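Excluded from the complex is one protein chain; the other protein chains are retained at their positions.
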Amino acid sequence: MHGGRFALVAIAVVAAGLLVAKLGFNQYYYFAAYVVLQYVVLATAWNILGGYTGYVNFGTPAFFALGAYTAVVLIKSMKAPLLAQLVAGAAVSGVLGLAIGYLTLRLRGVFFSIATLALAVVLQTMFVNWEYTGGARGFSVARPATAPLVGNYVQFLFVVMLALAVVAVATARWIERSWIGRGLAAIRDNEEAAECMGVPTLRLKLVATTVSGLLMGLAGAPFPYYVTFVEPTSVFDLNYAVNSLAMPMIGGTSTWMGPVVGAVLLGTAQQVATVTISSALNLLLVGVILVAFVILAPEGIVGLVRRLARRGRS
Amino acid sequence: MSADAFLDVQAVTKRFGGFQALTAVSLRIRQGERFGLIGPNGSGKTTLINCISGTLHADGGRILFEDRDITTLPAYRRTRLGIARSFQIPKPFTSMTALDNLRIPIEYARAGHHDGVVDEAMGILGQVGLAAKAHVLSAALTQIEMRKLELARAMAARPKLLVSDEAMAGLSSGEVDDILAILFQLNQRGITIIMIEHIMRAVMRFSERIAVLDAGEKIAEGRPEEILANERVERAYLGE
Partner (left out) sequence: MFSLDLLLNALVAGILLGGFYAAVSLGISIAFGLLDIVNIAHPVFVVLGSYAVYIMNARFAFDPIVTGVLFTPVFYALGVVLYRVYYASFERKGAESLRGLVFFFGVLFIVEVSLLLAFGVDYRLVEARYIGESLHIGPVGLAFRLLVPCAVGVVLTGALYLFLSKTFYGRAIQAVAQDAFALRLMGANPFKVKDVAFGVAMATASLAGALLIMIGPVEPAMNREYIGRVFAVTVLGGMGSVGGTLAAALILGIAESLTATFSGPSWSVAVSFGVLLLALAVRPAGLFGR
């Protein structure tokens, strides 16, 4: 999709979202759509480091939760507006990404992955013990009474998350097509060779972890207003870890479209499923599908479609 | 800078756990020289190249390039200073086409604006005989084509010093001559070349000077005819 055309589509999407929000459908749909859009951001963010660079982050909850808790701190301490929460949440999680990258990216990729796993556990422990944000009991947040542009605040959050999704996808797309993206791909394909061909591998990896963390924090910042009650178990939920990984793997990791396809498909399916089956069974299915795709269809849906299209052409 | 010391390797040592891979290896290579590096398998040739290119960090000794101490510089900085190498076991960027493989060094190894990247890459591919495969996924190339891509990629970095690590392994006699011709051409343009090879006739024809490694030590250095006549070299290859 060409740059100009992409921009037009992006604007159209946000405009359509605003329209949908103003039309005032059943509230449930906005809640559900918010979750799916949140996953678009998380999956896209994950893929910048995972699919583009080849480094697996198992600790999405850490970055997501940090964004959410940063917003909580801002709300509690100074009743900061949503925009400030977004900026702060993104910044703090971005710094976390930079820090964890700096500590572990000079080593083998597997140690980075294990560190992200441990990170989520450690951060959860921290917040369970931090009374200021409610500790294990949690923290209640009052949603603002009025919302700009649209009817109520939930609809507003839906539009916000839609805009964030567009930002995330645009960022991923820009990276993918730029010299940075080519450098990241070289690192993924063969880091040793990339380094010898002049690619500053550590620096680029740090860029990837920072941007990835930043976007995840961005997804987490509106969460307190969305859910109105923030406590560690829900904000560090396993769902975030497995979904942000499964959605790109299923959708396709080599391009920005993969995480979007994966998030929309899997996210929507899960929203439908949670009404009918238990949340644990839902997770189990995701796990099974993930393993199936990793073994049988590693290029994901987008890759499969491309391959079939190429075969059809020849 | 004395003409003698374009690349000055001073008593480089490298250990892997308990295994001593290199013991105080020294080399002085002149600018514009054609230098051969030979030795039996496992003698440490690739380890030495890894230390020079920055893939590995030496445990002891120093390495100077154009009078600049590069011993602790990361590999990508050394590439930008002008050192490029090919890998003995090809390491192509598997998700990219042959052409795109060359974009990486063109865009990263050299400073300044990059116009005509594609044209330049096509040109280099043509030189190694891979022009027809420019848009083939590098993972789908044959072993021999991958070796040529390795060399092309190193060339694309526009190096001052090029290290060719067994670029000719498995090639036919005619193909060996082709690669040799390319290396001679590059050298005529002023590029210093270190050649690691097992194909003796190529090394002997190409090199102005040759160093011989055995079990991590330099056991001989000199002109090709001197090396051929050296008994210790003969023993290293053939055993006692």
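Order of writing sets the labels: A and B. Residues in every chain begin at 1.
Throughout what follows, contacts are C-beta pairs under 8 Å (C-beta built on N, C-alpha and C of every residue); 3 or more make two chains touch, one makes a residue touch a chain.
As the structure is a prediction and not an experimental result, all values here were calculated from the model.
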Which of A:13, A:283 or A:305 sits in contact with the chain that's absent? A:283
Across A:119, A:168, A:235 or A:260, the one contacting the chain not displayed is A:119
Looking at A:80, A:170, A:242 or A:264, which residue reaches the missing chain? A:242
Of A:78, A:145, A:295 or A:309, the one touching the omitted chain in the full complex: A:295
For subunit A, which residues touch the unseen chain? 50, 54-56, 58, 103-104, 107, 109-111, 113-115, 117-122, 125, 128-129, 188, 238, 242, 245, 249, 278, 280-281, 283-284, 286-288, 290-291, 294-295, 298
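Basically, only the chains that are shown with their structure count from here on.
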Centre-to-centre distance between subunit B and subunit A (centres being mean Cα positions), rounded to whole Å: 43
For subunit B, which residues count as touching subunit A in their complex? 53-55, 74-76, 79-80, 84-85, 87, 91-96, 100, 103-105, 107-110, 153, 157
For a test of understanding, state which residues of subunit A touch subunit B in their complex under the given definition. 179, 182-183, 185-186, 188-190, 192-202, 254
